[in-house]
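The structure that follows is given in the form of structure tokens.
Removed: one protein chain of the complex. Kept in place: all other protein chains.
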Amino acid sequence: MSLNSFGHLFRVTTWGESHGPALGATVDGCPPGIEVDAAQLQHWLDRRKPGQSKYTTQRREPDAVEILSGVFEGKTTGTPVQMMIRNTDQRSKDYGDIAEKFRPGHADITYWQKYGIRDYRGGGRSSARETAARVAAGGLARAALEALAPGIEIRGYMTQVGPHGIDRSRFDEGQIEENPFWCPDAGAAEQWAGYLDGLRKSGNSVGAICEIVARGVPAGLGAPIYGKLDTDLAAAMMSINAVKGVEIGEGMAAACLTGEENADEIFPGNDGQPVYSSNHAGGILGGISTGQEIVVRFAVKPTSSILKTRQTITKAGAAAEIITKGRHDPCVGIRAVPVGEAMMALVLLDHLLLHRGQIGDAGGRIG
Amino acid sequence: MSLNSFGHLFRVTTWGESHGPALGATVDGCPPGIEVDAAQLQHWLDRRKPGQSKYTTQRREPDAVEILSGVFEGKTTGTPVQMMIRNTDQRSKDYGDIAEKFRPGHADITYWQKYGIRDYRGGGRSSARETAARVAAGGLARAALEALAPGIEIRGYMTQVGPHGIDRSRFDEGQIEENPFWCPDAGAAEQWAGYLDGLRKSGNSVGAICEIVARGVPAGLGAPIYGKLDTDLAAAMMSINAVKGVEIGEGMAAACLTGEENADEIFPGNDGQPVYSSNHAGGILGGISTGQEIVVRFAVKPTSSILKTRQTITKAGAAAEIITKGRHDPCVGIRAVPVGEAMMALVLLDHLLLHRGQIGDAGGRIG
Amino acid sequence: MSLNSFGHLFRVTTWGESHGPALGATVDGCPPGIEVDAAQLQHWLDRRKPGQSKYTTQRREPDAVEILSGVFEGKTTGTPVQMMIRNTDQRSKDYGDIAEKFRPGHADITYWQKYGIRDYRGGGRSSARETAARVAAGGLARAALEALAPGIEIRGYMTQVGPHGIDRSRFDEGQIEENPFWCPDAGAAEQWAGYLDGLRKSGNSVGAICEIVARGVPAGLGAPIYGKLDTDLAAAMMSINAVKGVEIGEGMAAACLTGEENADEIFPGNDGQPVYSSNHAGGILGGISTGQEIVVRFAVKPTSSILKTRQTITKAGAAAEIITKGRHDPCVGIRAVPVGEAMMALVLLDHLLLHRGQIGDAGGRIG
Partner (left out) sequence: MSLNSFGHLFRVTTWGESHGPALGATVDGCPPGIEVDAAQLQHWLDRRKPGQSKYTTQRREPDAVEILSGVFEGKTTGTPVQMMIRNTDQRSKDYGDIAEKFRPGHADITYWQKYGIRDYRGGGRSSARETAARVAAGGLARAALEALAPGIEIRGYMTQVGPHGIDRSRFDEGQIEENPFWCPDAGAAEQWAGYLDGLRKSGNSVGAICEIVARGVPAGLGAPIYGKLDTDLAAAMMSINAVKGVEIGEGMAAACLTGEENADEIFPGNDGQPVYSSNHAGGILGGISTGQEIVVRFAVKPTSSILKTRQTITKAGAAAEIITKGRHDPCVGIRAVPVGEAMMALVLLDHLLLHRGQIGDAGGRIG
């Protein structure tokens, strides 16, 4: 995991800027013989695509992915897979006024301070457009998971928008695809719609919490001490634009529990395999999967681009005011859901391959 | 960052089990000419050492560190530094009854499922004793930071124990060393003392939240996209035993903020350098340090070893009961503070070297 | 250095197959502010391009490189640089008859045995076309070296073709660009021309030796023990298609020398800096550059594609005969020269950045 690459054996390197000619993902270490084509990847990209409802940016990008290498006659060959997405709706004139001023909450100032040069036509490398490349790579990872560990299901949704959380007692997975918020609680979805309408009209934005769950993950994935499954998931989710917190299972709330409450007790299941009384651990003990659901949550800060005047400075160090016009998301968290799912797929596949490499079938059986 | 190694250029590999002959850290990539000796590292190890108050495990380990390589005449040579700590107080008889049963909340079951073999004399590789090696490596990193970036200060403390949080209006850094909880709020410290006494007597345990702050970090550390400073900090903290959540700046609470509230506005400072109206971002924008305080928080779950009977299973898959006797911490979060500080030092030094390597002095100036 | 990536800090990942839509190099870790454009990279690609004389394959590829990311207004931004080369002259019909048979000396059989799938339209991933991506990356590395360590010059040439070696007493660097063989000895070049004409007409091929020299490399680059400069150079050169041996300085001939003969004695130079009586070491001691010329040599085996009937087997395991028609190089070593130069540039830049990262200006002075 170094700079623009992610993963140990299934290694993804993303490249490209928001207003350059293209962006993409170079994937090295993909298992061979996996059936995949551009249409299949497109399915996942379309879920992340902007402009699908009034709650996400109106930037219109087809986000059409091309596979340039590593796939032959519909199957991966085991060599690097290059997935490229052309940028088409660049309208860089929208961004002309930010060449000299730093937008608060954006990476404008830090990129300048780090590199001494900055692609000021939008977010450049720090734009959330980069996540399209992750979603393409995640689509490839999903195809490989389906072939190698068929039972795994990955499901993401939003649990909170601003102050409004879902009611877990009304959780209905069937609702997730029925509203523009990936919201599993129909009541909350309605509430969010009104709340976000108001924010959008006032030119403001708000944060959110996304939860990503993986079911059917075999026990034994992950490794001590810096290659723990939760360590890699934390890195994966924190690497998504605007994410400020990551939780596994109980997350920050684990601080409030006693040891007695927190213990997920273990019982023999019908098939002799362990079952647990609860899942405070979020499916991970000592960095290794237990076979329970893997539960990860992350908080996305509010979009920094808002139609409100903010104080800032120029490259020359002078005080200035800025309003970020352009086409932006009132709640960027919505589009983070498919990205979080993609990162989960990448981490799980990577650890599946690592496990197969180091351990093979030497793992321990119970019973 | 792979398996038992952490860091890109300043690369730490820890090794050893809780009840083996020794454990340690192999550090590769240390800058040469750094003044360091065992006594200096011991200072940091002593802060983490168990048995210092009734609130931490009574296991008594001198945790004496030996430097076996990479230091000559009191200075690092630039070659690998091996730091070894002998295990002396092993008393493995305490753990004899857990050879066949899996302790709930511990990694016993997952290590078995992964590896098909498990050092059942305590936590083995998954024991929090491993963190002694990190603290030694962190001591070396601090020495290097002091030489290369003299202004950096790293300070950790606890902000919550079970349901009891500190009162930020009473925050007094001077208090941190004055109580056994690294608590910056004298009132909270008193409250925690009583609360933890009760838990300890009842054989229970509780979770906690630690906060680690770094001041004087130059702007520009970190890198897109998977080598972000916050990505690496999230991985670093999540890799600590029992950590279930990691936050940067506002953390999970960022979900509740509007874009208007969350914007850290920028102003020209007296010396021409940017000053910010607030630090919701926790000192990091786009994965790169702003020059403000770096603020990281993490939640530690309650110690899983408690004097309460819990349901579990045996390796053979049979139902069983277990009580984990032995010497344990009612709140393992207390000892996580020096570990979190060490991880902060490791990440900062690593990124300082990475930055120097890729960028040199090409970074951008303001004004 | 893992699978399709090369380098520690300046990290190149190449992707693409000989008969897919495109191939390229993803470069992560490039220093910012380096002036570079496609034309500059094209200069190096044109030197490697096939079809430039009757001694190299008549495959006609413009090998036009596009920069898709990481460069803004003519300068690198410090983010990943994607360089793509479209494949245009694919004529895959030439290769139709090798779908079922394995060409001796080619990677057809091993790719099949490894992956269970093979892009049979030519060499696929194992084709020497991959080296175009290296040359593009090497061009970028040269631009960065020019900015960061202006005195470095890299120069490659051939020293042997089949049984015909150059006469070192006639070595004339000015000759290298004057013949189609990068030959520094005009007499040898003439001899090679006749020899290769004969081989070409008879449908045969031959091996060669290339030598790559770097001048002006500062002392101190490289690192123990597995990151030695010569270790990385050996890996770099051995990774080039068809290379079977790599030498540093005296190389294999070091076996014949006594310690007395082999010692490069050291003397104080006019400027106080060390000068050496000789350079048996090839500019590297203990894996670290001495400041002398870095001298690397590698042997390229004869092109395996020849117009001679060879015995082979089919995927079904049946005996078969094969003649590899198509457009091939009688001496693939010729085109390996610019590739070897590129690899030298990549290794030197990578070690320059590594050195700056770990050491800064802490290196030792003499005098």
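Which chain is which? They are A, B and C, in the order written, and residues in each are numbered from 1.
Criterion: contacts are C-beta pairs under 8 Å (C-beta built on N, C-alpha and C of every residue); 3 or more make two chains touch, one makes a residue touch a chain.
Just so we're clear, the structure is a prediction, and the values are computed from it rather than from any experiment.
S.K.: For the chain that's not shown, point to the residue among C:180, C:216 or C:287 touching it.
M.R.: Here the residue in touch with the unshown chain is C:287.
S.K.: Out of C:300, C:334 or C:348, which residue would touch the omitted chain in the full complex?
M.R.: The single option touching the absent chain is C:300.
S.K.: What does the interface between subunit B and the hidden chain look like in terms of residue numbers?
M.R.: Those residues of subunit B that touch the unshown chain are 2-5, 11, 13-17, 20-24, 26, 28-29, 32-33, 66, 68-70, 72, 75-82, 84, 114-119, 124-125.
S.K.: Could I get the residues of subunit A that touch the absent chain, sorted low to high?
M.R.: 9, 29-33, 78-79, 148, 224, 353-354, 356-360, 362
S.K.: List every residue of subunit C that touches the chain not included in the displayed model.
M.R.: 1-6, 8, 14, 102, 104-107, 109-118, 125-126, 130, 160-163, 199, 204-209, 219-228, 230-235, 237-239, 241, 244-268, 272-274, 277, 280-282, 284-291, 297, 299-306, 308, 310-313, 315-319, 333, 354-355, 359, 362-367
The rule is short, and it goes like this: only the chains that are shown with their structure count from here on.
S.K.: If I average the CA coordinates per chain, which chain comes out farthest from subunit B?
M.R.: C
S.K.: So, comparing each chain's Cα centre against the centre of all protein Cα atoms, which one is closest?
M.R.: Located nearest the centre of all protein C-alpha atoms is chain A.
S.K.: Mind checking the centre-to-centre distance between subunit A and subunit B? Centres are C-alpha means, answer in whole Å.
M.R.: The computed centroid separation for subunit A versus subunit B comes out at 25 Å.
S.K.: How big is the gap, in whole Å, between where the Cα atoms of subunit B centre and where those of subunit C centre?
M.R.: Those two chain centres are 45 Å apart.
S.K.: List the centre-to-centre spacing of subunit A and subunit C in whole Å, with centres computed as mean CA coordinates.
M.R.: 39
S.K.: Where in subunit B do residues touch at least two different other chains?
M.R.: Within subunit B, residues 224, 354, 359, 362 contact more than one other chain.
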